[in-house]
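The structure is given below, and queries will be raised subsequently.
For this view, one protein chain was removed and the others were kept in their places.
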Amino acid sequence: MSSTQPILEVRNLEKTFKQSTGILDLAKERLGLGDNPPIRAVDGVDLRLEQNQAQAVIGESGCGKTTLLKTLMGLYSPTGGDVVFDGTNRDEFSKADWKEFRRRVPIIFQDPFNSINPTFTVRDALLEPLGIHDMKGDDPEGKAIDALEKARLTPAETYLDRRESELSGGEKQRVSIARALILDPDVLLADEPTSMIDVSTQASLLNLLDDLVEELGLSMLYVSHDLSTVSYVCDRINVMYLGRVIESGTTDAVLDNPKHPYTQALIQAIPVPDPFSDREPTDLRGTPSDPINLPGGCRFKDRCPERMDVCDRTPRSTETEDDAEHTVACHLYYDHEGATGADGHATVRAGNGMHGGDDR
Amino acid sequence: MTTDEPLLEVEGLDVEYELTNDVIHAVSDASFTIQENRYLGLVGESGCGKSTIAQSLISALDSNGEIASGTIRFRGEEIQDLTEAEFKNEYLWNEIAFIPQSAMNSLDPLMKVSEQATKIAKEHTDWSKEEALDRFRELFGVVGLPESRIDDYPHQFSGGMKQRTIIALALFLKPSLIIADEPTTALDVIMQDQILNYLQEIRRDRDLSMLMITHDISVVFENCDDMAVMHGGQVAETGSVVDIYTQPRHPYTILLQRAFPDVRFRDRKLETIEGEPPVLHEDMDFCSFADRCPWATPECRQGSPPLEPVPEGAETPRGGGETAADGTRVDDGVVTHRTSCIRQEEMADLADAHLDEIEAKRTLTE
Partner (left out) sequence: MHLGSTIKYITQLLGKLDRRSPSIRSNEQLRVFFSDSLTVFGVVSLLLLVSLAIFGPMLAPYSYDEAQYQDDELVRFQPPSTEYLLGTTQTGNDVFSRLIYGARPTAVIGFSTAAIVIAIALAVGLTAGYLGGRVDESLMRLVDLLYGVPLIPAAIMFITFYGMGFWSIILFMGIILWRGSSRVFRSEVMQLKQRPYVQVARSFGGSRPYIVGRHIIPNMMGMIVLFFALSVGLAVLISAGLAFLGLMNPFIPSWGIMLQNAYNSGRMLEVWWWTFPPGIMISWLVLSTYLVGRGYERIQEGKERGVQL
């Protein structure tokens, strides 16, 4: 483990949504009637983002990655767990701390077409964060030009007066990136930044993000459903399924040696641009279960080809044998701790305070 | 076996959209063919004209769109001048089925799925209601949906299930050609794999032809027999998938292949293509890729580039064509490899040189 402190750490983060806040449902709750199971969008997620590191959070739609991101951003308040930024727990943030956090952890969204206020010029969009943080200084326009250059939109001056409708999708994303960079941030949160960009421009955006991490010493949390692009930017991959991180490791480890059956299926399903490839189509059937009425235990059990009885218990994250940095939350990998068999009667208890091991 | 006459033949197609002050030349001089029992992938990025072509094929262009010239022939008959109603009457569902892009929304929310099937059957066949329902139930089984659910409403299905329902409807009247417009764009990768696989199996079982329109070149390489690459309303290159994979002759095809990430080769730097897809306000009587092409010459801007056949090189590994059931590809040399790049002969060498240059730059910086 690294000795320096991670810039952003997430411990057992939970974000639960109640299904409805109508008056009738409130009454039902008060009276003890009515069964309104909450939606556990994020259900015990751990992450450690080091300085100068880019990590990916991969998952299909509904896995909770967007909720995770919005909670990290501060748009949602967590219902459980901790977020620790630069050593300080967010629960202990003062107003000033929050302002600092917001300056140092900006976000880029996936939809370029609504990422800039249509009544704004590029200049307006770039100066906005400076204005909110009172950081305009003597030369706000200079800062804007600087940010545009970092985002490789040159000649920067020609872009300042343009409006959203005069920019292409790729250009709009770069403006979003420039806007995020203008406050000299530490961590960039990116929500599928290239999923709505044409492939021919995607590559340059990915290269840009990768270079930003290297040259500016940024950290990045890159959320996506597309495994094939993350390897160009990220050092580590975390795979999410229905609110939990089920596998985590370096990019190479996860892509070359996926352990969790879901990760394996996911990688297996990626089409290969080669007519001679002999890729077998996935065997996986069905779709992720409804997040509202989740059964206890492993959430993948209804689709898992390797399901065992013991999977009715929630698996905890364990390190894999060959690589301490590669963790997976799957009962298949508990062997070395003794006793899981096909009969599944062995109990697997988590004794070290980490989540899991109980029926939920 | 394949006949000589193509099932669907598009020749010199020009499609324009009229805006208040402007004309958009969405498709310029496009030509490609789909043979019987073959699977063609029409691939290109946003704005290249592929969706427009899809709509033209089924006479479903928006009211401000019009086929300015060219022909579309289905089994030798010209169909480009049919009105939407005429097309619906004669061809839709029974000869040519269409799976639209937002298939999610093309099921009538007010009708049970079985009712939609019987409605289609009533309009085009003389099957009794029982017969129609029986056949539809069978198809539900084929696409992997529980047969008991044919009486459900669309909102009761998940996204992937809706997609498969549309596929079942598309197959219902045993058409000869299925046109799928970005059928898996909104779906997750696992669902996408399942659906594409179903389509492939079904196609093989029933000897259908299929046209898939997509922006994802990997999907085309994996599933299709033939492909056509489009850029800026023009067809850049067309031919069998193997020919184009092994011997791409159009700069756009060459660069596009390299721009797509490949999970197997993660260290390979992705190619970027300069500029943006063109906006198509003017008559495209020049190569629409010229402004973005690293090898463009002044001639490229002087006149609409024609689709010319690519001569067979000595090194062409002839293994193109259909994929047999065991996965090997069988060559039957059905579709000619054609490209619209006037520098196609030099392209092989130019592309190799380009690749070497990139390699060199990379090793320098590492």
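Note that the chains are named A and B in the order they appear, and that numbering of residues resets to 1 at the start of each chain.
Basically, a residue touches a chain if its C-beta (ideal position, glycine included) is under 8 Å from a C-beta of that chain, and two chains touch if they have at least 3 such contacts.
Keep in mind it's a predicted model, so treat the numbers as computed, not measured.
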item	value
Option touching the unshown chain, where A:S115, A:T314 or A:T327 are the choices	A:S115
Residue, one of A:Q53, A:S176, A:S204 or A:S224, that touches the chain absent here	A:S176
Candidates B:Y17, B:F221 or B:F289 - the one touching the absent chain	B:Y17
Residues of chain A (touch criterion as defined above) contacting the omitted chain	21-23, 73-75, 98-99, 102-103, 106-107, 109, 111, 114-121, 125, 128-129, 132-133, 163, 165-166, 176, 179, 183
Sites on chain B contacted by the missing partner chain, in the whole complex	17, 19-21, 24, 26, 46-49, 51-52, 55, 62, 64, 280
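We adopt the following convention: only the chains that are shown with their structure count from here on.
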item	value
Centre distance in Å when chain A and chain B are each reduced to the mean of their C-alpha atoms	33
For the chain B and chain A complex, residues of the former touching the latter	45-46, 144, 158-160, 188-194, 196-197, 215-219, 221-222, 241-242, 245, 255-257, 259-264, 266, 269-273, 276-277, 319, 327, 329
Complex contact set, residues of chain A against chain B	60-61, 168-170, 198-204, 206-207, 225-229, 231-232, 251-252, 255, 265-279, 281-282, 284-285, 287
